[in-house]
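Here the complex is missing a single protein chain, while all its other protein chains stay put.
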Amino acid sequence: MASILEIRFHGRGGQGAKTAAALLAEAALEQGKFVQSFPEYGAERQGAPVKAFVRISDEPITIHTSIKNPHIVVVVDPTLVKSVPVADGLDKGGALVVNTTDPVDFIREKTGYLGKIVTIDATKIAIEELGKPVTNTAMLGAVQKVSNIVNIEVLKDYTTKHFIHKLGEELTRRNINALMRAYNEVQA
Amino acid sequence: MVNIRELAVEKERLAPGHRMCPGCGLAIASRMILKATKDPVVVANATGCLEVSTTIYPFTAWRIPWIHNAFENAGATISGVESAFRALKKKGKISSDKEIKFLAFGGDGGTYDIGLQSLSGALERGHDFVYVCVDNEGYMNCLSLDSLIQTEEGLKKITDLRVGEKVYAFDQKTGNLVLKRCTGIFDNGIKEVFEVSTDHHSIKATSNHPFLVVQRNGKQTRSSLAWKKLENLKQGDEVVTLKRIAKGKSYTFKKIIASKKGDYKVNKINPVTLPKRTSPELMEFFGLFVGDGWVREEKTEVGFALPEKKEGRNRLIQTFRKAFGQDITSFDKLYVYIYSVNLSRFITSLGFGKGAKSKTLPSWVFTLPEDEKEAFVRGLMLSDGYKLGESNRYVSASPELLRTLRLLLQTMNYRVGKIHIQTKKKGTFVVYRKLLEDSSYGYIAFSRKKKPDMKRYLSQIKQRDYLADNQWFSTEKITSIKLVKKEPTLDLRVEGEHNFIADGIVVHNTGIQRSSSTPFGAWTNTSQVGSAHQGKEQFRKDLTAIIAGHHIPYVAQASIHNYVDLLKKAEKAFNVKGPAFINVICPCIPGWKISSNQTVQVAKLAVDTCFWPLFEIENDVWTLNFDPGENKKPMTEWLKLQGRFKHLFRPENQDRLEKIQKHIDERWEWLKKQCGK
Partner (left out) sequence: MVQKTKQARTGAECSAEAMRQINPDVVAAYPITPQTPIMHAFSQYVADGKVDTEFITVESEHSAMSACVGSSAAGARTMTATSANGLALMWEVVYIAASTRLPIVMNVVNRALSGPINIHCDHSDSMGCRDTGWIQLYSENGEEAYENTLMAVRIAEDPNVLLPVMVCQDGFITSHSVETVELIDDESARGFVGEYHPKDALLDTDKPVTYGPLDLFDYYFEHKMQQIDAMEHAKDAIRKVFDEFGQLTGKKYDFFEGYLLEDAERVIVCANSSAGTTKVVVDELRAKGEKVGLLKPRVFRPFLAEQVVEKLKHAKSVAILDRAASFGGHGGPFFNEFRSAFHEEKEKPAIINYIYGLGGRELDLAQLRAIFEELKAVASGDVGHNVRYSGVRE
């Protein structure tokens, strides 16, 4: 049975966690991987906690369950660390990537996670690059650095393709900037 | 331009031979609308009178493409058809110059009520179609076709009744048996039918058919009689049934073509004097005939299977001599034969049937005086009857005979049990004869009703039979109410008492439920007239105004009586690009309780009283087509023609009439203002 990389995103409705997951999956597909990405819906409104999942594998993926034991958990909204058990099921050998200004120890204490914790102030990057605290592209960059699952160029490419239709050139460029900054700045 | 002469010779798109009531307004409206365009028309029809009466498989009255889907979705269905047309044209599968008009028909039920949503959606989307609401102001319902009605001329099948005939009814004030005129017979189509049975009677009717039942109001309050719909009846309810008919009189026979000596090829004849009317001896003879006799006209033979030494044979010889003035000369140990051309013809003409399985009692037997009926029964008992203790049993292979005999016996104050059917194997003895093969036959048991002591025990007796002291009627408890199946049904309208006697049970004439198009005050079966409420209590929806709110290119209100106006409007509707809506008033004979020749007159009065104004809305511009001005008639002129408003003319309902007039006047003034007058 081929290994499947399982990633779980935690965010709040409207922050683009679902989009980030989908982008990652699609970029992986571009590279010939088999992918699966889907959100878990609750009350669909702005601000409610949401989860998004990504599976990436070299073999076809047939499983259709939520991800209970992810290898990587990505937390897009810092306030979730206190209210949602984000590290649930996270493998000790995996990584927890959190958008926060808090230090790693604080996160470790709050989540109880014993493995690798990576923090990045994606909100700051997003505000500086985009003018809005929409952190998903920055988080993508961070995840990519930590997991190295896709090729960074492919990821940039794909993200551009995805956003250009909706956001136009300028905003898309800024999103790529955010992505690259996070990629470069995060301590993997 | 409307040219009535041209239109009259055009081939009808709705073929004749459909099953709408004679005089139905729907038929008039739909035929006229279909004539308003020369282009091919595709119709989507909502469930309703129009649909049900025109397409009973394997027949269809539609000479054009037609689809019926369900009750509430004519608007959505025609949207699909019209979209398909545009899609296929776009793809080149239909030639770009092909013209088709799309038409939806809905009754007021399928348009005002359950169908409003899908109509509104179709209008809002702007499909190019015409929606015609054929408004007969109600959901229109009855008795099964084999009901037997007590008429002046005797017991008749409901299908044999004629308008104008007198039928027996229950006078609700005096409790007497009275004769009333039947003023209408209505085909109510195929309905679900239930069988209501008592110990001695059973009748098949629809769930909304009212029966006269005893209302036991508790110990201290008097019991009374009330009308209850079948669906509200339960086992144990006491229904009013017929005890006996009025004094009968001897029946005068219709003349038959009798042969006589000297006629072509007649050189020998057995002279038999045919009696002119019934008599006890003759009826006893007929009784024997029905039980044991047969006719073979080709052999000019009238025969009886009456073995010698049996009482039946003696009586046969005696009664024949008395009634026909002749002796019987041809017989053997088992059978008696009479050879006479005229006699055989005569007997055939009476309606008793020819062979064992087809025997029945013709309706005139029910009109005979008591002594003749008793004689008849005597004759029957001498042939296929026998006594079992206190009770008499009559056996026959003809179920129809048993059914009619049962009803006859009930009018003679006999107590009669159910019809029992049995099968006996070949070789068994049945009433002195050996069966030649397996045979299925039935029997009924009957006995004289014992007369209770009325004076001493009246109230106790009344507990058991509320009408014990009524010489014509009694009450019986319902033993079962069963769903039978879907059957064609008919209904009667009887003047005065509005009830009649079917299968021995007193029933109301009826049908008809309210829709949101039913006018204020109208009687319907779901807006009944009683002491607490009198008819429909809401004013009707102004659907045409609701449609106007969709701001479609063309909206109109029309009437079947003004065909020029209707045709012009239909023509405009078909020619306009986008949705068009026409609301047409279509009087309904059974629903409005009018005669079948009053349809057009009633439609005209609806317009003359301004109940149903004629107007158009073309691209939001309202135009009044007809203003009666000083000739505006009062509402009472229209209301009084219709039985469904009869109760409004009682003195205590004067204020309701005024309310109606006021409402109509207000709506009329509003409309005139809308139209810039």
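Going in written order, the chains are labelled A and B, and every chain counts its residues from 1.
The rule is short, and it goes like this: a residue touches a chain if its C-beta (ideal position, glycine included) is under 8 Å from a C-beta of that chain, and two chains touch if they have at least 3 such contacts.
From a predicted model like this one, the values you see are computed outputs, not experimental measurements.
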Full-complex contact with the absent chain, from B:Leu88, B:Ala226 or B:Leu483: B:Leu88
From B:Ala70, B:Ala397 or B:Leu624, residue that would touch the chain that is not displayed: B:Ala70
Footprint left on chain A by the chain that the document does not show: 1, 22, 25-26, 29, 33-39, 41, 60-66, 68
Absent chain, residues of chain B that touch it: 40-42, 44, 51-52, 55-60, 62-70, 72-73, 75-88, 90-91, 94, 100, 117-118, 120-121, 124-125, 190, 485-486
